[in-house]
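Omission of a single protein chain aside, the complex is shown with its protein chains in their original locations.
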Amino acid sequence: MNALLVICGLGIFALVAEIINFKKWLPGVVMLGLIAAGITVAFDFGTSVMHFSEMLLFDNFSHAFTGLIVITALFWFWLAQDYFRLQPHITDRSALILFTVAGAVIMASFNNMAMLFLGLEILSISLYVLAGSRKESLFSTEAAFKYFLMGSFATGFLLMGIALVYGATGSFHLTEIASFISTHDGQLPSFFYAGVLLMLVALVFKISAVPFHFWAPDVYEGSPTTITAFMSTVVKIAAIAAFYRIFAFCFTSVQGTYITILEIITVLTLIIANVTAVYQNNVKRILAYSSIGHVGYILLAFIANDVGSAGTIFFYLSAYAAASLTAFAVVHSVESVNRTTTVEYFNGLFKKNPLLAVAMTFALLSLAGIPPLAGFFGKYMVFAVAIENGFTKMVILGILTSLVGVYYYFKIIIAMYFAEPEGAPLEPTTSIRILLIVLTALGLGMSVFADFLVSLIPAH
Amino acid sequence: MTVFLIFFPLAVSLVLFLVKPLQARVWALIASLIEMIASFIAVSQFVSNEAVQFSVNIPWIKSLGLNFAVGMDGITLLLVLLTTVLVPGIILSSFRRQYSKPATFYGLILMMQMALVGVFAAQDGLLFYLFWEMALIPIYFICLIWGGTDRGRITLKFFIYTLAGSLFMLIGLVYLYYQTPGSHTFAMEALYDAGHSLPAGEQGLIFWAMFIAFAVKMPVFPFHTWQPDTYTVAPTEGTMLLSGIMLKMGIYGVIRWLIPVVPEGVAAWGFTAIVISVIGIVYGSCIAIVQKDFKRLIAYSSIAHVGLIAAGALTLNPLGIQGAMIQMLSHGIVVFGLFFIIDIVSQRTNTTTLAGLGGIRNVAPKLATVFMIVMLGSVALPLTSGFIGEFLLINAIFQYQHILGAVAGLTIILGAVYMLKTFQKSMSGEVNRTTEQFADLSGIEKWVLYPVVILILLIGIYPAPLLEISEPAVMNLLKIYSNLSASVK
Amino acid sequence: MVSTELIATLIPLFPLLGFFIVALNVKRFSEGVSTFIACGTVFVSFILSLIIFFDLLGGGAAVDVNVFKWFSVGGFTVNMSLLVDPLSAIMLLIITGVGFLIHVYSSGYMHGDEGYGRFFSYLNLFIFFMLLLVMGANYLVMFIGWEGVGLCSYLLIGFWFKNNAFNDAANKAFIMNRIGDLGMLLGIILIIVNFGSIEYTEVFSRATTADPGIMTTITMLLFVGAMGKSAQIPLFTWLPDAMAGPTPVSALIHAATMVTAGVYMVARNNLLYALSPATMELIVIIGLATALFAATIALTQNDIKKVLAYSTVSQLGLMFLALGLGAFTSGIFHMATHAFFKALLFLGAGSVIHAMHHEQDIRRMGGLKKYLPITFITFLIGTLAISGIPPFAGFFSKDEILASAFAHNQVVYTIALFASLLTSFYMFRLFFLTFFGTPRATPDTMHHVHESPKSITIPLIVLALLSLTGGFMGIPEVLGGSHWLAGFLAPVFASSKDLVSSHHLSHTTEYVLMGLVVLMTLVLIGVAYVRYATKGHVPVAEGQIGNVLQRTLYRKYYIDEIYDFIIVKPLYAISRVFENVVERLGIDNIVNGSGRLVVEGSKVSRRIQTGSIGYYIFVMVIGIILILALAAVQS
Amino acid sequence: MTLNVFYFISFVAVLSALMVVFSKNPVYSVLYLIITFFCIAGHYVLLNAQFLAVVHVIVYAGAIMVLFLYVIMLLNLNEESEPHKRTILKVMAAICSGLLMVVLIGALKGTEQMVPQQATDSGIGLVKNLGKVMFTDFLLPFEITSVLLLAAMVGAIMLGKSETVKR
Partner (left out) sequence: MINTVPIEYYIWLAVALFTIGVMGVLYRRNAIIVFMCIELMLNAVNLLMVAFSSYLNDPAGQVFVFFIMAVAAAEVSVGLAILILMYRNTKTIDIDVLNRLKW
């Protein structure tokens, strides 16, 4: 809860900074503030408290995800210094990002549909704007427009779902709904199930799983790279946290309604995302499909054991976030010189700038799930959970698609190491270099201390 | 000791990556020599029994049942020895070339060494898998960065292919893991117990899941198509690593992680696997006969040899497994020598096509002699290292099934056919325009090749000490196997 | 007094030492030094062999030395152990003795060759392996030698490696030997499986109780090895080609020693063979067929060494015939005498070739009698010996074999007799064509023809003496002898003696047979003399060979072509099918195809992403409809 | 009586909603939408949510729709500038939404007896009640809404103003 307050406060402070001419120091302050938020999370760890008439529930799940969101956001700010430096509106952008983070934290800790809805909307509305924040670019506009239109369309379904669930259970509180469901087993009106399904659709849209993923590649590609990085990390984490919270905390006892559908969605996601990525030529787009693909793996863990998979999902997301941020940092560096992110511009990166290439390699290997990187352990845990619960066929599918994944990740790697250098030389700033090293080290460290991360969220 | 053997190369490789010293290759050579000496010390301290020695066991990820458990018994020790002996040779062999980014190159080689030693030493299923995959990364980059034409596509195929295989092994391991009693664990013994308590059908499935991984790595027909291209395209040092050591991972896997784990699976499917391997022998040999490229020829011959080793190991006969052990050493050394010779030839003539060579023996008698001896090792002439292994292996296969043994025995004929052809086409005859300026062995080349020759002869003449190292462990493994299969029945 | 064990160990070691010293100093040593070391080491071995031989002769026990444990797996141990019993002692003497002579001969013959040191190192290595072969106390040690001599044969056939035809011949020899070796290896493995040991003594002690079927298989497989090494049908074609090597090599390896390894092996395993009559029958058939077959081919050959080579094959056939008949002693006896006279003939041929500046075609020789007197005399002795004219060595040994054949089966006898008569004919054809008549070489060549140096002639003389007297070690009873050799070898063949049907021809029969053979031989020599020496008939050039029979014989029954057609070509064809069809189109296509499938799938699936929002929403709505419908159906 | 009113308002609402979709002229669409909103406000009244009805009219009809109208005017949109979908897509759209309707109704069928509690107190829709709930139970969402609005405001301004700043 404290973290949420700190973040909201920071957002407002960022707006005020414009007025009091404090712009220069803003990034530092924001980062300090995020660190502070992280520390409060660390202090709150282990407690499980309801806040404001059970609007928010801060248990270990929320703490862990909040921590992850805050840390990811922190690294994102580190990464995005360029983005702020080159743009005139540092304060409002920072504020929007911070509001988004606040929305994300809410999505990780809500206990009430209203909070879910508001958190989601804060997040989304800020993102619509951020996606379009490179106004001179048609791509950016298109991304914002697509994101907005489809996002609000999906919101309609979410609300419809909430309304129906409310109508059936008479409450917006997850805990109450859950207990209502378990006490009225078999007597629930059929529109309750329709509501659950509509919410499922809306959340699947938010986590961008097939067939509700269409917005993601386009938006990821069109948005400014830093924003894409933000979307594919913080936003994704938040969306999945929200998804998990609703379906594992609240609707788990009516799992039968949607589990088959979710299985189909998982299969489709794994196949379509990974296969489609193969023929892409834009690294941003590849990463977009890759992030969709990763959702497939997370869903696999979820359908295998929804209640017990929190630790796995958390670890998976952590590993994914670290790798993804690294990858986007490199993409951003390449883009800042070449103005484009097609694979050709990664040609010979290893010769041009080994650090970027190596960091990118680690990130991609981690995303591909190659040991001993964190991504492997993430995938491993997913598969382990699935095998434990008898989803061996799905695991085989997962393995096949992850091989396809290797194919497209390695397309970039091959370009970096194999092809002759093209385009201008690259000189990332020192802070980016340090960031890359830190993130890579984190990625490696995660695999060494995987135990710690997994045990953060005990199965409830 | 084991920990040192695993992490010392890693540490040096990290130093190389970070410091990027000018004389990276010297550093790497010294490091690998230290590693070699360390392994010799390990051999000298090794007590000749079946116990796992120098072992270390630290919990790593408890929630995954993953322990950092390493140790060496005789089987491991022999392969570690092979690794630590070959790597200095590989590094030394690279001294003739100037690779761009040498620090990275040698760092990757040492990293590879770490992973290889780790694979052989791991006493924990998941740890084994981790090292197994870790070995793939350095070699991939070695091939990708310093390889030949079209390496992007070929190395990717190699990577995905081997990864595909090993992921199925992972499924098998995880499945076993969930069969372990209590809070699950990946400890080797526990996996053995878990494996043998499974019903026969499931054991069969796990057998295939794991066998395919090993078969791809070795590679055994028909999982081999990545291999000739990769060997051809990889830089020589990479090819040496691949064929000299990495290939042995697959066989080691069969011996350590397949036979004792799923005895009934082996009983049910071993025959099929052996048949496949034996087909591979003939198939690989036949294709080798019609190869026009030196490197590809050796690549296919490797398929044939490894098929023999795999088939022998799967016979569950002490002769077969011991034969596999000694043949792994022999093949590692021989193939290292062969690829180095190919490299010398190709570097001086810019071709590896046999048709373009000839008459080298006139101008480079030392090279020709060395090649001759290495070739003899390859065709398993008695008193060279190749013979004992092939003899034991054919023996084991013959005992398993007479006809298969006879077919496997064809390797000694077909092997002679293609190796002699190769020797003749490259070395004998009159010199031609490409070979008339051919220089004989230089200092470094001698330093690499003479030990190879000596080792080939030494192992051939007096293999008993080496076999004694692994004997107790092999017998123990078979005892576990027979106990398991007996208790099931 | 040095123990016999040590001596036995040292016998093979000396040539090995010689090999290493010479091989490592190929460039440094002068010809003289190389010669000295190479010949010296072999000579020392010879002396040591003599010591052991006399020890045995004086009633000493067979020497069995375990030098060191080679390897041991799962309770199965293989030792490097050596055994010297009468059989191996005889072999030792032949190998080191003839080997020494040939070493000496080579120092003259190879003089000035750029590979001089290399040549001697190979020869020494060969002697080492050959000694190992005959001294091995178990099958694997024998197998080491067995393969090792094959290697040396390969190295020496391809000694002049610049000529690719020679290299081909070398490869052919090695590969054909390998075919036999595989059979042998499998036989050894079968022995291990059935007897649990590979030491001769243990195997023999358990042999009598073994299953006859298994025994037959084992012996058959071992005999396959012998076929390869001793150039028997069907694996004989390498031997004529092997004449590509320097002539001393042909004498040493392809006449006197290596090719007789098969004979030695069968004799060594006489008990096993005696226990498997079926194999014995097979050996008789193969030996007989080979003897006849090779002899007929030899009739039309024009290369002096090829004729000798086919004659060797034919003689080996006779030896196997003897072995197959159970007359092991006769086989060994003939082997010994054959070693003397065939080495002599080859060396003599070498002397001729040397004199003629590497001309080997007898059509371009003739009238050399007066130019090469010593060679002429010694060659004559050799020819007489091989033809079986008493009292030359060949007479006694060949007669024994024929006698055994007669006792066994008249048909066998007739064929064997025919083959041996053919031998006399073609040998004298060769002899007359070479030394008699008018010189057919160019005057220029003839101008340079001169008798060979001492280093060549002395071995010739020594061998001629041996060919003359060698037969006396086995004078049969009929001729008033005691057959010393049979007595000496008796311990070796004692165990099998009762198992083979021993023949007892009446003395009269034997006299008649001997007389008949000698008479017919003399007649044939006369015919040959008239045809080739007095009438000066010279074989026509290749293209003009008239009738089908002659052409078939000249072409060696087209065996090489047939092998090429039924084995080599199909092998290559299959290999190409493997490579081009199975590998490229089959397996690799499946692998690559799955990759391509993904890429093609990707090309299709990316089209789903049309970029149009309207379309996206459409799909979304359809998705929702499907989900709801699915849920409705489910409930 | 209430039922008749319900039918009437519902009919108007659905009709004008359809007109929103089918009107060629955007301005007409806006106006039809406003009618729809008024109908919905009528329903609120029927449902005893008087305060909400008022707020609804003020926010939707008063603010949001005006905003729409303003933008339409600003962009000078009219019938001629109207983009047209291909007929087949239109048919598809109709079919799809029809299907959705069918499926939704199918999913919602048989709900009559399942509504747990019947309303007795008609005072919940009053300001007093709502205010109490809003500022006790729903305090946090209420406050968070301010963040939301702030974000929207900042965002809208950011997107809207920049063009001039750049020049």
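The chains carry the letters A, B, C and D, assigned in the order they are written, with residues numbered from 1 in each.
As a working rule, a contact is a pair of C-beta atoms (placed from the backbone, for glycine too) under 8 Å apart; a residue touches a chain by one contact, two chains touch by 3 or more.
Every value quoted in this text rests on a predicted model; they were computed, and no experiment measured them.
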| item | value |
| --- | --- |
| Which displayed chains the hidden chain touches across the whole complex | A, C, D |
| Listed residues A:D44, A:D59, A:D82 or A:E121, member touching the removed chain | A:E121 |
| Option touching the unshown chain, where A:V41, A:L68, A:I90 or A:M113 are the choices | A:M113 |
| Contact set of chain A toward the excluded chain (per top definition) | 113-114, 117-118, 121, 125, 128-129, 132, 135, 138-139, 141-146, 148-149, 152-153, 155-156, 159-160, 162-164, 166-167, 170-172, 191, 217-219, 221-222, 280 |
| Where the missing chain touches chain D, by residue | 1-3, 6, 10, 13-14, 17-18, 20-22, 26, 29-30, 33, 36-37, 40, 43-44, 46-49, 51-52, 55-56, 59-60, 63-64, 67-68, 71-72, 74-75, 77, 81-85, 89-90, 92-94, 96-98, 100-101, 104-105, 108, 111-112, 115-122, 124-125, 129-130, 132-134, 137-138, 141, 145, 148-149, 151-153, 155-157, 159-160, 163 |
| For chain C, the residues touching the chain missing from this view | 606-607, 609-615, 617-618, 621 |
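Keep in mind that, in the parts below, only the chains that are shown with their structure count from here on.
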| item | value |
| --- | --- |
| Centroid distance [mean C-alpha coordinates] between chain D and chain A, Å | 31 |
| Centroid spacing, where centroids are CA-atom means, of chain C and chain D in whole angstrom | 103 |
| Residues of chain B touching at least two other chains | 160 |
| Junction residues of chain D - those touching two or more other chains | 104, 107 |
| Footprint of chain C on chain A - complex, ascending | 145-146, 149-150, 153-154, 157, 190, 193-194, 197-198, 200-201, 205, 211-212, 214-215, 217-218, 257-258, 260-261, 264, 272, 275-280, 404, 407 |
| For the chain A and chain B complex, residues of the former touching the latter | 311, 350, 354, 361, 365, 370-372, 376-377, 380-381, 383-384, 387-388, 392, 395-396, 399-400, 402-403, 406-407, 410, 413-414, 417-419, 448, 450-451, 454-455 |
| Complex contacts: residues of chain A adjacent to chain D | 8, 11-12, 15, 51-53, 55-56, 88-89, 92-93, 95-96, 99-100, 102, 106, 112, 114-115, 118-119, 121-122, 125-126, 128-130, 132-133, 135-136, 144, 164, 167-168, 170, 187-191, 193-194, 197 |
